[in-house]
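Have a look at the structure that comes next, please.
Removed: one protein chain of the complex. Kept in place: all other protein chains.
By letter and in written order, the chains are A and B; residue numbering begins at 1 in each of them.
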Amino acid sequence: MKKGRIKVMLGNEACAEAAILAGCRFYGGYPITPATEILETLSRRLPLVDGLCMQFEDEIAALVAVVGASWGGTKAMTATSGPGFCLMQEGIGLAVAVEAPCVIVNVQRGGPCSGQSTSTAQGDLYQARYGSNGDYSLICLAPSDAQEMFDHTIKAFNLAERFRIPVIILSDEVVGHIREKVFIPETKDIKLVERKAPTCDPKDFIVFKPDENEIPLMPNFNTGYRTPVISQAKSLNGNRGNAKEADDNIRRIVRKIEDYMDEFADVQVYGDPKAETAFVTFGSVCRAARSAVDMGKEKGIALRSVEVKTVWPFPDKLVRNALAGAKRIVVAEMNLGMIQREVERVVRQPEIKIELFSKIGGIYPQPQEFLRFLEEKR
Amino acid sequence: MNPIGEKYLRKAFLPFIFCPGCGDGMIVQALARAVDELGVRDDLALTAGIGCSAWIAVYTHADVLKVLHGRAIPAAIGLKATKPSRKIVTITGDGDCLAIGGNHLLHACRRNIDMTVVMVNNQIYAMTGGQVAPSTPFTGKTQTTPYGNVEKKLDGCRVAIACGATFVSRWSTAHPKQLIKTLKKAISHKGFSYVEIISQCPVQTGRYLLGSGSPQFNLQWIKDHCVKQEDPAKWPEVEAQGNIPIGDFLQTEQPEFMEEVVKMNQRVKEAQAKGGDR
Partner (left out) sequence: MKGAEKIDIDRRYCKGCMLCKYVCPSDVYELGQERSDLDYLMPRVAKIENCKVCGLCELHCPDMALTVIGREKGKEKA
């Protein structure tokens, strides 16, 4: 039995605690419901570990400062919700282009625009992957409870350092604001990943030349490397690239993640793995689906719930395997059909219609509604 | 190449993409000389945004983070926060700093973060072909004000002073010796330094606003229209003549952001150790 302690905390607080334990020492943020508790918690905790928590003038500055802090050698994070996430798309592109490890939490709320600040939703799924301009890839995790807010935050920092990318934690208001038990392992049991820095002579160092696994080494500023880091499509030595160099650069920053998905892709199955009817869920909806599966079991209905934990890059293989043998697939999400499209793309069996149990308006689905959906839409 | 260039330029990226006679290259040299005379090269970290002037930072052989349009200042704050001993110099242009980046300038001044903003003012958006900027004079004809600019121009030095910067100066590329002296003072100053440099852009400003694309004409224009006046109360007189006041306008000492952070962290840790809260 792993040693540690159990604390009752808000999902947002769990995220903040995990960030500290992961080594985050710079947080740049802006208040926005329902993510503000992350900023507030870190404003209290970071000074105690010689870190800095800054409330910026807007979310744009917050994320760009996080990227600056990352190149300054520090693990850095920000958190926001829909409207702020829109402002951060520029900064996400920046983090991708300059290959700066960082973590961005989006505690989703009702949209579009100001939407419903205190209600839950899952409408930012595609924005998390495609919100910034141009071709790129990144990793996006979807926690479904306070424990996963904790665990996924540690994982996010590790993935950010491993792949030198922005990692998005796509939470939602239910997960951010729920208060429940969180198991916090002992610090020595928390495995952390650090970015790799060059050790060679600075004049031999080529800043964007890939090292192992297509990832270039990342020097800390002011350690003698005099690194040029620009936001344009670049050649290996950091200058603006010509067409071929830009092509190579863009393909590499996509490949460096998508060719290595086996390292981090995570899909879980709850219930009867051979059940003919399967739900597909992510984020907080996983929990309602689990209760629905349990309710179904009591009524003699075999159900399974496929829970997508790493939503981007979408884990095609794992989802296809998890849905093998299913004759009826119902995607349950709090939007008008987003992860449904990914499931359609991946399953491709014409005889199975990928059904959508959609809930918007900010009201969390009840387990009995899943069963009623199965009944009514037969 | 002159010896300062040998020492400070990122050779692999040469030649400069700047147009012939552009003031940006002169600013590369002025900054390099200032850094050299101060001996702070190893602590130097540069940030820049988008625009012709941003490349000043890239050609300088130091650690450089060139980010998005208008966001050079937040990037600099992230670098400063992670190692306060860094000497941060942010190179920005009149559009980058006063338009899209205006909000960030305002708050960085207010926080009095120990960094230097070098604002290269050519009164136009040059890189994109000569559009109007917040610094373009009233009635100026540019690519986006073909019938004349109907907006008044914004003075970055007034903004910096009003928002709490503790070192504010303006010089020009026609005054390289004074510029180098001021850059040295600005970088050494503990607090937020704002140094504006009126710089020639023969191709856009010269041709569209001033009537000639000749580098000599443009540098002479700057020399003729920059008048030393270090008392802000007397600026309106200079401006009424159609001139630009230059000089060292302000230098004061105020609590500096990172120092305050360190003090606060210390105070809070001590209070917590004693079983208190803050």
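Convention: a contact is a pair of C-beta atoms (placed from the backbone, for glycine too) under 8 Å apart; a residue touches a chain by one contact, two chains touch by 3 or more.
What you see is a predicted model; the values in this text were computed from it and never measured.
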{"item": "Left-out chain, listing which of the shown chains it touches", "value": "B"}
{"item": "Touching the absent chain when the full complex is considered, from B:P84, B:P137, B:P176 or B:P232", "value": "B:P176"}
{"item": "Residue numbers in chain B that touch the chain omitted from display", "value": "1-5, 9, 14-16, 18-26, 28-29, 176-177, 215-216, 219-220"}
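By definition in this document, only the chains that are shown with their structure count from here on.
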{"item": "Centre-of-Cα separation between chain B and chain A, whole angstrom", "value": "37"}
{"item": "Chain A-facing residues of chain B, complex", "value": "10, 12-13, 42-45, 47, 50, 58, 61-68, 71, 73-83, 86, 103-104, 106-107, 261, 264-265, 268-269, 272"}
{"item": "Residues of chain A touching chain B in the complex", "value": "25-26, 28, 47-48, 50, 52, 54, 56-58, 60-62, 64-74, 76, 90-91, 93-94, 98, 221-222, 224-232, 237, 239"}
